[in-house]
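What follows is a single structure, and I will ask about it in a moment.
For this view, one protein chain was removed and the others were kept in their places.
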Amino acid sequence: MSELIEVTVNVNSEEYRRSVEPRMLLSDFIRHELSLSGTHVGCEQGVCGACTIQLDGAAVRSCLMFAVQADGHQIRTVEDLGTMDELHTLQEAFWEAHGLQCGFCTPGFLMSILPVLEENPEVSEETIQRAMEGNLCRCTGYQHIRDAVKQAAEKMVAGGEA
Amino acid sequence: MKIEGEHLFNGSREEVWALVRDPEVLASLLPGTTDLKQLSESEYEGSITLRIGPVTGAFSGKIIVEDENPPESCSLVAEGEGKPGFFKGTGDVELLEQDGGTLMKYGGEIQIGGKLAGVGQRLIDMTSKSMIKQGMKSLDKVLAERTGKE
Partner (left out) sequence: MARLIGKPLKRNEDPRLLTGQALFVDDVELPGMLHAAFLRSDYAHARLKGIDVSAALEREGVVAVYTAEDMGDDWAPGPPLVIPPPTIEEVTFNTRTQVPLVKEKVRHAGEPLAVVIAESRYIAEDALDDIVVDLEPLPAVVDIERALDADAALVHDDLESNLAAHLVQTKGGYQSAREQADLIIKRRIVMDRGIAGAMENRGIVAYWDNKQQYLTVWDTTQSPIPIRNGLAGMFGLSEHQVRVIAPFVGGGFGPKIMMFYPEEVVLTWATLKLALPIKWIEDRRENFYATTQERGQVHEVEMALTEDGRILGLKDDFIHDSGAYDPYGLTIPLNTQCHVLGPYDIPNFSSELHVVFTNKTLTTPVRGAGRPHGVFVVERLLDIAARELGIDPSEIRRRNYLPNDVFPYDNVIIDQAFANFIIDSGDYLPAMEKALDMIGYKDFIENEQPRLRAEGRRVGIGVVSFIETTGVGPYEGARVTIESSGDVSVATGVGTQGQGHFTSFAQVVAEHLGVKVSDVHMVTGDTAQFHWGTGTFASRGAVVAANAMNAASSIVRKKILELASELLDAPEDELEIEDGEVRVADVPRMSISLGELAQKANPLRGAVEPGTEPGLEATAYFGPNYGATAFGTHAMIVEVDPETMNVEIRRYVVVEDCGTVLNPLILDGQVHGGVAHGIGNAFYEQLFFDDNGQLLNASFADYLIPTSAEVPTIEVGHTVTPSPLNPLGSKGAGEAGAIPVPALMAQAIENAIGEAGFEILESPMSPLKLFNLYYGDKEQ
C-alpha cells in the first residue's frame, strides 16, 4: 500500500481532515470517508455526471479527481442545499415538476444546474439545455427536469435570489 | 483489426533486415518496451507499457519470428497479456528493392480483448498507427546512423 497523505478540505462549510491513499477518488472520499452519500457514482468514467459536486463554486465530476487534489479547497455537495422540511428552491421545483424518478441522477443534476442559476437565474432555454447536457438520466426523459429548472429560475428571479 | 502499410527505407534490404532482427533496435522501436530478451534465434520476450485512451497498463508478451527468408520476408506472431486485457497479432513483412532503397510492406491482424477492447477500442486504431509511424521513424534514424546516409 502506498503511504497516506493528509487532506484537509472544507465540505459544506465544515472542515474535514483525513489521511488517504493518493489514489483515492474524490467521489469515494466524499461518500465513504465523509459519509456524505448523497453524491452518487454512476460510471467512474466521467460521463454520467451523477457524481457532480461543486469545487470552489464550479461544478466538477468528483469521480475524475483524486481526494488529494481537493486539499485546501471548498467543496459543496447536495447535502448543503435544503433539508427535507425546507427544500432549496431548486429542489422544491424538482419536486413540483416531478423532475426525478429513481432519484439516482438527481444530486448530480442539482449540483450541475445550481451554479448556473446562482450566477444568473435569468436563463434562456439554451442555457438550461447546456447546463443539463453533461448529465445522464435514464428515467425521466429530461422533460420534467427542464420544467423544474425553468420553474426554479423563475422563482429565483422573482425572489431576487442568487 | 487489420493493419496494413508500407514504408520506404533509405538502405539496402540486407541493412534493413539486420536492423529489424536486432533486439536492441526492436526494443527502441516501441516506446514503453522494457527488458526485451531474446529466447532463441526467433523468439523474444518482454514487457510493454501501453497507454490507450483511458486504458493504461503493462503487458508481458512474446514475439516469434517465423518463416524467415532473409532478407526478403518473414512472418511475425505477437501476443501479450496484462491487467488491461490481451492482444494477439499475426503479420507478414516483406522487403522489396525499390528506387535504390528498400520498401517494407507489412500487413496483419490484431485481436484484442478485455478492457483494452471494451474501453480502448475507439482509440486503438489511431494508437497503433501512430506507434507504427513512430517505430518507422526511429528505424530510419538508426539506419541513417548505421549507414551514414541521410
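For reference, chains read A and B in written order, and residue numbers begin at 1 within each chain.
Please note the rule applied: a residue touches a chain if its C-beta (ideal position, glycine included) is under 8 Å from a C-beta of that chain, and two chains touch if they have at least 3 such contacts.
All values derive from a computational prediction rather than experimental measurement.
S.K.: Looking at the whole complex, which of B:I3, B:I64, B:A117 or B:M131 touches the chain that is not displayed?
M.R.: B:A117
S.K.: Looking beyond the chains shown, say which of A:S37, A:Q74 or A:T127 touches the absent one.
M.R.: If we include the chain that is not displayed, A:S37 is the one touching it.
S.K.: Applying the definition given at the start, please give the residues of subunit A touching the unseen chain.
M.R.: Here the touching residues of subunit A are 1, 21, 23-24, 31-32, 35-48, 50, 77-79, 81-85, 87, 91, 94-96, 98, 100-107, 110, 129, 132-146.
S.K.: Which parts of subunit B are in contact with the chain that was left out?
M.R.: Against the left-out chain, subunit B lists 54, 83, 85-86, 111-115, 117-119, 121-122.
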